[in-house]
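Got a structure here, written out as structure tokens. Questions coming.
Removed: one protein chain of the complex. Kept in place: all other protein chains.
Labels run A, B and C following the written order; every chain starts at residue 1.
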Amino acid sequence: MPSTGDYTASELLAVMSSRLLEDGQIVFAGVGIPLLAATLAQGLHCPSLTILFEGGVIGPVIEPGKLPPSTNEQRCTIHANMVLGSTDVLLLLQRGYVDVGFMGGAQIDQHGNLNSSFIGDPARPKTRLPGTGGGNDIASLAQMIVAMKHEKRRFVENVDFVTSPGFLRGGNSRRDSGLPAGGMYRVVTDLGIFGFDDETKRMKILALHAGITVAQVQENTGFQLAAAPDMGVTEAPTDRELEFLRRLDPDRLYTA
Amino acid sequence: MPSTGDYTASELLAVMSSRLLEDGQIVFAGVGIPLLAATLAQGLHCPSLTILFEGGVIGPVIEPGKLPPSTNEQRCTIHANMVLGSTDVLLLLQRGYVDVGFMGGAQIDQHGNLNSSFIGDPARPKTRLPGTGGGNDIASLAQMIVAMKHEKRRFVENVDFVTSPGFLRGGNSRRDSGLPAGGMYRVVTDLGIFGFDDETKRMKILALHAGITVAQVQENTGFQLAAAPDMGVTEAPTDRELEFLRRLDPDRLYTA
Amino acid sequence: MMSPSYLDLRRRLTERDRSLREKVMSLTEAASLVKDGDTVGIGGSTLSRTPMAMIWALIRARRKTLTCARGITSSEGDWLLGSGACDRVVTSWFSQGIVWGISKVMRYYVESGAVRFDEWSHMAMGMRFKAGAMGVPFLPMRSMLGSDVMRQRPEAREMDCPFSGDRLLLVPALNPDVALIHVQRCDAYGNAQIDGLQFLDIDLAMAANRVILTTERIISNDQIRRAPDQTKIPFFAVEAVVEVPFGCAPHECSGAYEPVYEHMDYYTALVNNNPVDGMQEYLDRYVYGPASWVDYLNLLGLNALLDAARRGRSVSNA
Partner (left out) sequence: MMSPSYLDLRRRLTERDRSLREKVMSLTEAASLVKDGDTVGIGGSTLSRTPMAMIWALIRARRKTLTCARGITSSEGDWLLGSGACDRVVTSWFSQGIVWGISKVMRYYVESGAVRFDEWSHMAMGMRFKAGAMGVPFLPMRSMLGSDVMRQRPEAREMDCPFSGDRLLLVPALNPDVALIHVQRCDAYGNAQIDGLQFLDIDLAMAANRVILTTERIISNDQIRRAPDQTKIPFFAVEAVVEVPFGCAPHECSGAYEPVYEHMDYYTALVNNNPVDGMQEYLDRYVYGPASWVDYLNLLGLNALLDAARRGRSVSNA
């Protein structure tokens, strides 16, 4: 039996982001924390949540202990309602079928732009990262939840490279670039839950996890973070949530 | 046993057009005479001819006595190599996979344009015909063979309405309209075989069936037909061809 | 048919309950999901997998001013025009089928100007549904160019390709309010499997704002999940599931039955002889008269249905 307070940062991320999902939604989930969190939500409070995977899967059933190593492998298809082409599943985003895109992130900025392409100058990069995959498509076409570790090097004022668009340069710049739908909805970290100002589209603190202070968050963030006036404190992961998670990922593939 | 000379106009059309096909070709065939002729060619001199149907069929085997009533029904799919969406099979034309498009025609003009939409002024038509179906797509994107009865009302100077493009207004007008590929190759009628002048793109007589005169053809044609300098005479349908056809269509569904 | 904005198009999907829920209902209930004036996409082609039972139910529900879009239109188009349910047809071809020739019903209504017949090439119909399914406002294609079919469709636009300089035709997305599609089998949620010819149905289903499925039989969701790569339409596109054996009669359903040719012969003779009175007689006797679809089938005759089924099986077992 886990006791409250006894969980990893990854478990915290999974639990907190799972609570943001609502029953009946269609969620386009990446592998890792998003997959775990969506499955957790489905198991506990969203029985009719539908999960989509980029490999081309609609409505799979993730079996405890049999987590897929990517969203492009046959394990993702077990007991699914439909298996279709990768382009076709991505087009569901464009057609407007998807309520929430749910991804991890390597680097994010004040406007919710994500970088998974380059560290340093893209012309002569220090590090060539893997690239966008479907991330750009998901972030361009759906409301987004991003789950990631909160570190200063990951929360930067402006990303070196906008791989997956948040609100671009803030204000209406996203809409004006040809992206009228979707946008960053929530960023979930091991320190708190973040949203975006309706007008400026800058990131703001919505809630902090128990025991975390604004100063701590600011210290780990490369730009100035406003706090929502009604900023709250999240409820710690419950035993029920943690038990479910640990049954799901007994080998701690994604929750170590 | 049929004796030479003892055949219907439809049989003549089927035999004459079947001889224009070459082994190894991919033929997009309409129902009726084209289907019969392609199957006849496959049976007698083109063993590796591949037939496509608009309904979404690649490489069917047409069984004698089981002719499909359209190219959109399950009979078309018997022993086929592939069944695919209608758009996908039509896109094979656009991609360039098809050697020959092979259709019947209701009305044709001097430049090989086909009309299957309107008789009379399209704004207040005397007769609303069924329309293009895939005819426009086939004629726009492939080399065409058209098999039809030779009557003055069907061979007109300019069709009332260009449903399926031949060479449009002749010369380079087809290419200049955005149709760089394909075009009318042969028109086969119960009087002869017709081609098109390389420059003017006007219809000309390539060969007449035995016993048919140029005067007879001209009499049944609503525009002036030139004769190719090397105009020939076709060889009458052979017993072998007629026997094959009659086995294929014992109920004379398409050869009455 | 003014195309809605992209955000409106998305909103029409997200307003629906897209959760995995049962949606089995009667033909009458399903018919109530279609409103007068709707654009209705019709699955199948010519005599194949036509959602006849659903069209029959729409006519009984006295729907009016529908715009009906189908790749290839056949005698179901007659019914829609002759009953007054439809006053605009968007299609590439409208005839009763090659065996029976051109539809006199279509001619009567179109030539008199009572019904509008928008002609597109078959591929253009496919591209329009595909654009709708993809969530883009148009797709480019290389046919219809230069023809009078194009000239009659100012809704399509010519373009010189910015990459190649090629002349292209851009055809606008067609997103029907509702698609009527008949399948061999689906589950109670609407996950559908389709055997044999698919026609334009997959793109039509994804282009439509919602799908009404009729099905030869309802199977369990477990059966669907055993072969998810055989699912052709996902449940969340579907708003209604109606189990209707012989739901395409007198047309065919691949692997289940061929057309009921006797009835087609009787029907075409009747309506072509007199497109108005003949059709009225047919509708009174076969559409408004029967108490149920099964009663309609009874009028076709069990013997004729079993013969059609025997021929259908023999084709798929050939």
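Heads up, the rule we're going with is that contacts are C-beta pairs under 8 Å (C-beta built on N, C-alpha and C of every residue); 3 or more make two chains touch, one makes a residue touch a chain.
Please read these numbers as outputs of a predicted model, since none were measured by experiment.
> With touch as defined up top, name the shown chains that contact the chain not shown.
Counted over the whole complex, the chain not pictured touches A, B, C.
> Among C:166, C:265, C:281 or C:295, single out the residue that touches the unshown chain.
C:166
> Of the residues listed, A:25, A:81 or A:132, which one is in contact with the missing chain?
A:132
> Using the definition of touch stated at the top, determine which of C:135, C:176 or C:278 touches the missing chain.
Per the contact definition at the top, the residue touching the missing chain is C:135.
> State which residues belonging to subunit A touch the missing partner chain.
31-32, 54-57, 63, 66, 69-70, 72-79, 83-87, 90-91, 93-94, 117, 122, 125-137, 140-141, 161-165, 168, 173-174, 177-180, 253
> Counting contacts across the full complex, list the positions on subunit C that touch the omitted chain.
Against the missing chain, subunit C presents residues 3, 5-6, 135-142, 157, 159, 161-164, 166, 168, 170, 172, 195-198, 229.
> What does the interface between subunit B and the hidden chain look like in terms of residue numbers?
Touching the chain left out of view, subunit B contributes residues 23-24, 26, 48-50, 57-59, 61, 77, 79-84, 91, 94-97, 99, 180-181.
Operating definition for what follows: only the chains that are shown with their structure count from here on.
> Which chain's centre, taken as the mean of its Cα atoms, is farthest from the centre of subunit C?
When every chain centre is compared against subunit C, the largest gap points to A.
> Identify the chain pair with more contacting C-beta pairs: B-C or A-C.
Answer to which pair has more contacts is B-C.
> Can you work out the whole-Å distance between the CA centroids of subunit A and subunit B?
So the centre of subunit A lies 58 Å away from the centre of subunit B.
> Where the CA atoms of subunit B average out and where those of subunit C average out, how many Å apart are those spots?
Once rounded, the distance between the two centres reads 29 Å.
> In angstrom, rounded to a whole number, how far apart do the mean CA points of subunit A and subunit C lie?
40
> Send over the residues of subunit B in touch with two or more other chains.
Nothing qualifies.
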